[in-house]
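One protein chain is absent from this view; the other protein chains keep their places.
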Amino acid sequence: MLENSDFRIEEPDLSSKYDVDLIRRFLSPLGFNFDASAVDYSIILYNLNDDIVGVGSFQGKVLKYLAVAPHFRETGAFAHIATYLTERVMMEHQQAFVFTKPENISRFVGLGYHHIASAEPLIAVLEFGYSNITKYCEYLKSIKKLNILGRTAAIVMNCNPFTLGHQYLVEKAADENELVYLFVVEEDKSTFSFVDRWNMIQAGVQHLSNVIMVKGGEYMVSEATFPNYFLKNESQDLVTQKQAELDITIFCKYIAPVLNINTRYVGTECYCSTTEQYNNALKHLLPKYDIELYEVTRKSIQLNDCKEWVSASKVREALAKGDTNRMEQFLPETTIQYLQNGLQERVKEKLEVCQLRH
Amino acid sequence: MLYIPGNNPAMLQQGSVYGADGVLLDLEDAVALNQKDAARILVSHMLQYVSYEGCEVTVRVNHIDTPFGEEDLKQIVPLQPDAIRLPKVETIDEISRIIQLVEDIENAHELPHDKMKIHVMIETALGVQNVYDIANYSSRIDAISIGGQDLAADMQLVKTNDGIGIDYARKQIVMAAKACKIDVFDTVYVDVENEEGLREEAEYIKKLGFTGKAIINPRQIEIVNEVFTPTEKEIRKAAKIVKAFERNKKEGIGVFAVDGKMVDAPVVQRALRVLEMADIDVADI
Amino acid sequence: MKNILQREIPETLEGIGEIEPFQGAFTKLRKGWMEEETVPPPNKAKMPHSSKMCSNLKEAVIRTNPRNGMTVSFHHHLRGGDSILVETIKILAELGIKDITLASSSLTSAHEPILPYLKNGTITQIYSSGIRGEIGEAVAKGVMPKPFVIHSHGGRVRSVHTGKIKIDLTVIAASAADIEGNSTGAHGPSAFGSMGYAVIDARYARQVVVVTDNIVDYPCVPQAVTQNFVDYVVKVDSIGDPSKIAGGTTRITKAPMDLQIARLAAQVIEHSGELKEGFSFQVGAGGASLAVAKYIRKIMKQKVIKGSFILGGVTSYGVDMLNEGLFKSIFDVQSFDAAVSTSLMTNPYHIEITAGLYANPFNCGCMTNKLDIVVLGALEIDTDFNVNVITGSEGYVRGASGGHSDTASGANLTVVVCPSFRGRIPIVKEKVHTIVTPGESIDVLVTERGICVNPNRPELKENLIKGGIAVKEIKDLAAEVEKITGVAKPIQNEERIVGIVEYRDGTVIDVIRQVK
């Protein structure tokens, strides 16, 4: 264990192709395909002889690409890298996550990380820090309403922004269930901030007394559980599918039991393949945990002789173009009002700078 | 002299058991900038808890002009390790400032000024130029050493395995140490895997006159010890000289001859040194 | 009742029967014979020119008429690469066989897939020299209805002779075999070296199946197991993972702590008086124990001393010493790496021996009795020098008795090497959790913080002091360790006994209680 414990840390410049190449060359024989765009920060660990001992990175609060050269596996290098990155993450966040392959779970558990869930055979997620999934479940218990007899539904929504379609789905669930928990994606990676989205939804579901709004936290479609959801480009691949499975597994294993959720509502998806894959994974996984899935046909509206599906992306498109008329056709009155309070301008600027998918 | 990173509890708690003559608990280069506080606190606690019996304990503090140096001294000096090691000393002015600070701290804690020794590291071109004056500045300074990595950087050269670039500095530093009659230690050999390279370098610096060599890994202890352990022939000769000296001392004779060669004080000193390195008690010979 | 080491032992135990308490390492041997009756090997007959070949392992297993309550045995010469044990158990489980006693000479992490069968009544008892990993955790938690038995390598032979382990079926993996079942581990793509532990099973099992991935022309040479004991032969595609069966050469550890302890141990041996011309030598296969060989080799060359034989589990390091002429011969009961198989095959002074010749206390003398020096490891050692090599700091089974007590009792100088504490866990302590080898067989303990000589070896202590080696009282060392680590709370157990540790003579030296 004490072998070569005198390490030096270098912070490579991820915008330099030399540095990125160096990391890539180190990782590639170890079975990692390093994607510099998927990390915010990396370190390279050297020994005194300037041999590369290992590397590690993180994006947001998620540790990635931690690897140590086989020659140095007996040393404390792995723990050293993990400590360094965890400490960096924890300066900004309440907890750190690790996204890794299931075969590496034991290495991180050995450090003190807690395993949350896996999507075999590709992905496992672990966490460490001041907060954890138990704390989130305590939050859920604190907002839980007693509902012994009736059916309890869950909806997970990003609502970027809250449209007539969203409202329709919530209303339908509220009508068909005794109680509806409406989880709002908390990750601030969308055009509209979490606070704005939360306020728009709150205004739009005010009339439904059996709907309880819930913060999605770190566990409902978050960067830690479903990073590909927030990618700029859609990705229809095995990784996305496994991430979706991971997210749903956490829902079924931890969240649904606390709130006695027995049904989940989603809208049919016709635009986004990531969401479509997510819905497919729901169909496949929910029955294993005795949770029913209701796929509600997306709301459409009549526009100039033709039917058109309601979608938040169309709203953002119209907003970017300044086509207020078109935009407002898709929105409930509550959202329109909320947007008029200066929010519209703020968001429009943001939309012009970047094209966000959700 | 085994280097131990000051923020590594596993090594700190075991440092004394590897058979090195001394351990050097390092707060300087082996500690990341954002862990300087952690290392300083850890080393303070370890010094009070762990018994480094039979092993000389030195703490290397940060340079006085860094944001860490003064705090290091404030925390460590009151604990009075066997020695404190000052890195990158370049001028008399510097060494006088540091010794003043050390003695102020000692005064504040009512500690004597002659217990804790001071080791000085020469790691810059300027330091090499001033080495004799630095080494000669205070009687508390009982050893100097060369820091190869930093010196090479300061000289803007790439340190090679043959050490050609720092060769002059090595010789200069040895000369200064000998002139001041203090110990002189060589820099570390960083390629832990290369045992032959280490052995060659250790043999070379022994020939230059170094007293010993710093190491970064316990595995290097054995090789350096082997190189520096006197041969049987050396031991035999040294024993003979020391015995003759003891005999003559009783009769009040200062200068005498062994095997036809003059023996005076420096020769006796050297012989005693050989026995010490071979771990032989004078009473046993 | 209490045995002589003051361990509380029941008089009888369900699943074991009557228990004889340990009375001292040589109390039973002094009589000169074993009181227990031995069982004769089974009577068998085969017609000339009838075929023993089966098309697959399942067919062979079925032909042996497996039944509930049977005992199945295996050897562990394939180490971490073995797949035959797991496959056989799976076949038996598929056939619906229950209540199996598993008698493998040892169990490794490769055997973890049998875990479900311990829980569902397929396997209800284990006899083995070692259990590790998840299996070790499960058995300590008491998943099996009957207590497991930990025996030494020599003790296992005795158990088979007396019918305590009555083997109904043994499945012997070989790296080369012919159609009659003459087989060896010395060559072939999956060569693993000596088959020392398998031979006794072949002689006493009612049914013997040889499994190989490498059928060679009749007759197979050399023959570790011979055809006159073999009922069936199976050719399979693979007997396991070759890289784990015999991976390259065993390297000496680079861990500075292990090396430091090994260096000290070599000094102890050098000055013990036992390191003399013609000495015999055994070291373990890993960590500090193997590293001692490195320093002994150096001393032997310096002082121009030549040894007689190397015994036991053999690594390529031992082979190198043989080839350098430092030793005259190797007696090999178990080989640890690929280079050893080659040597076993080619060097006439590298000799394969059986577990009986190696370590069985009840014959006219096993080779461990002729050992001068043995270096052994320890998970824990107490102030009476009793050694635990079987239970870990949480009370789980995570080690092997192996040849520990056999060699310790036989050797003139038994050196135990271990760190004084690991992490914060004391290794040298007042009382070990489980005794495997009694303190009377241990002569000297070498740790990084001190060397302790057993008080029953005063002349050894004198030799060491004369050699300039500082010696400590073991009580002082334990106190010193406790001062560093703090006082560890003992492991919390249930009353229920889940396993027993047999001394090599068949008496019970300790029991293992269920972990809470």
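By written order: A, B and C. Residues from 1 in each chain.
What we mean here is this: contacts are C-beta pairs under 8 Å (C-beta built on N, C-alpha and C of every residue); 3 or more make two chains touch, one makes a residue touch a chain.
As a working rule, contacts and distances are computed from a predicted model.
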item	value
From "Ribose import ATP-binding protein RbsA 1", "Site-specific DNA recombinase", "Citrate lyase acyl carrier protein" or "ABC transporter permease subunit", the hidden chain's UniProt protein name	"Citrate lyase acyl carrier protein"
Partner chains on view for the chain not depicted	A, B, C
Absent-chain contact - pick from A:Ile9, A:Ala38 or A:Ala79	A:Ala79
Sole contact to the chain not displayed, among A:Glu87, A:Asp237 or A:Glu333	A:Glu87
From B:Ile4, B:Val23 or B:Leu42, residue that would touch the chain that is not displayed	B:Leu42
Residues of chain A in contact with the chain not shown	1, 76, 79-80, 82-83, 86-87, 90, 111-112, 128-130
Touch list for chain C against the chain that is not drawn	393-394, 423-425, 484-489, 491-492
Residues belonging to chain B that touch the chain removed from view	8-10, 13, 33-38, 40-42, 44-46, 48-50, 62, 67-72
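Convention: only the chains that are shown with their structure count from here on.
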item	value
Central chain (distance from its CA mean to the mean of all protein CA atoms)	C
Comparison of A-B and B-C (more C-beta pairs in contact)	A-B
Furthest chain, CA centroid comparison against chain C	A
Chain A and chain C: spacing of chain centres that average the CA atoms, whole Å	52
Cα-centroid distance, chain B relative to chain C, in whole angstrom	48
For chain A paired with chain B, centre-to-centre distance based on mean C-alpha positions, whole Å	56
Chain B residues counted as touching two or more neighbouring chains	14, 217-219
For chain C, residues that touch 2 or more chains besides their own	254, 256-257
Partner chain C, residues of chain B touching it in the complex	13-14, 17-19, 50, 217-219, 222
Interfacial residue positions of chain B with respect to chain A in the complex	3, 5, 8, 10-11, 14, 30, 32, 149, 188, 190-193, 216-219
Interface residues, chain A side, partner chain B - complex	1-6, 9, 47-50, 76, 84
